[in-house]
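Complex shown without one protein chain; remaining protein chains in place.
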């Protein structure tokens, strides 16, 4: 094919994983603001969902074998938001370039708690804790072990030493529907 | 059931048909505006889609037998937008109450051209001509005759005398995939 | 004027206050859903903001004198969201009619905590606690006493007996118009 693929032409379109955290740049456009002059509060949820989607996209690229194993086990899987806690600390404005930082906080048997931050020039504008449930075929399912391994590999990189604790903590109470947790 | 249904509690939620035209009230909220202080231009497309959806909903209620006959012929049918021409004449602002006026302009064999206006206190803010194609089972289909009859009944009420011309005009060129057009 | 005003033509456009709670009907349109077939999670924040906006609108109509006193004291005031906790319990779908129920949970000196629910046929789909700060002239301000009185009047109606506690509790530190609110 003569034409370059979009991923080659725009290498950072899905953001990047740095130190185990996913970082996605987001530009503020007219559509994101409201007449009060600042970014509309629900727009940040759209940005954070973009971050989660691209985070999963890059995990899939980085840990392809694990991801394909998970896909075979639970085809068409997705994560759906079950609950969120959000603090709106400072406003963003038209033309700002924000970075959406996403990292797994706790990987359980059937859900993942993510920590997400919206930052500008390193300062935090919005902070959120988001619990997403694993869904396949229209209903909640245990997260396949290969996918949990991939998620925890990132977490271990983000917080050296913390990865093992989580594994122990989560496995201890029987919070594992498959028994295959490493 | 002790509780009243939403349609009884909120009788005008889907707007109303007046003189063959569908009228839907729309309140302007934060989400509809942008930092320039006025309504974001793409918001009007959302309002006009609400108008088309509720127009079809009320046609379905007013002409139930025709609508059910159409549904049997083409289950799960929908109209999808093929093209639009839009003039943005005057801006709307936060807290405004707008009326979205929708009427069929031309009912053909497989598509309908609608005339839509966004008004405030009777003055026109946005004018659009929208061509929608009839789709069922994922592909374009001829509009079932009963549905065309229902659409044209409204058009005849909106423009007395014009209804017949259209019927003649559209039927004349063989622009009818079923032959059942009255 | 020959033409009826929108508020006369569409009497329930801003919802209604029932038993001290504001109830706003919201129809689900294409714009509110996503390709997974259900309502996009951030859409509920738009609905809840509509509920808060219309709740304030109706308080303004019901307690006009109090509201006008507040407006003189703090012109162009608004409430801005500081934090939210949200539980997404069940999905809504295209064409659903939802009711957004809003009630003040705690009225403090400079912020209000609201309890909001998204319901369908009486069942709760989404539950949220929303803390909004009072802002006038671009910065946080104490809520003028007349506005707090209006908000608490609704709360007292929603939860007989609870209103007084809150008044006492919050009022203790100097609950007046002079900016001494703790």
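Observations on the structure shown:
Here the chain labels run A, B and C in written order, and each chain numbers its own residues starting at 1.
Note that a residue touches a chain if its C-beta (ideal position, glycine included) is under 8 Å from a C-beta of that chain, and two chains touch if they have at least 3 such contacts.
Quick caveat, the model's predicted, so the values are computed rather than measured.
Across B:49, B:73 or B:105, the single residue that touches the chain missing here is B:49.
Check C:34, C:68 or C:121 against the missing chain and you find that the one touching it is C:34.
Listed for subunit C, the residues touching the missing chain in the whole complex are 30-31, 33-38, 40, 42, 93-94.
As for the chain not pictured, it touches subunit B at residues 36, 41-42, 45-46, 49, 78, 80-88.
Counting the whole complex, the residues of subunit A in touch with the unshown chain are 3, 6-7, 9-14, 25, 27, 29-31, 46, 49-50, 53-54, 57, 95, 97, 99, 121-122.
Keep this in mind: only the chains that are shown with their structure count from here on.
Here the spacing of subunit B and subunit C, counted between their Cα centres, is 32 Å. Once the centre of each chain is set as its mean CA position, subunit A and subunit B turn out to be 40 Å apart.
Among the residues of subunit A, those touching two or more other chains are numbered 36, 42.
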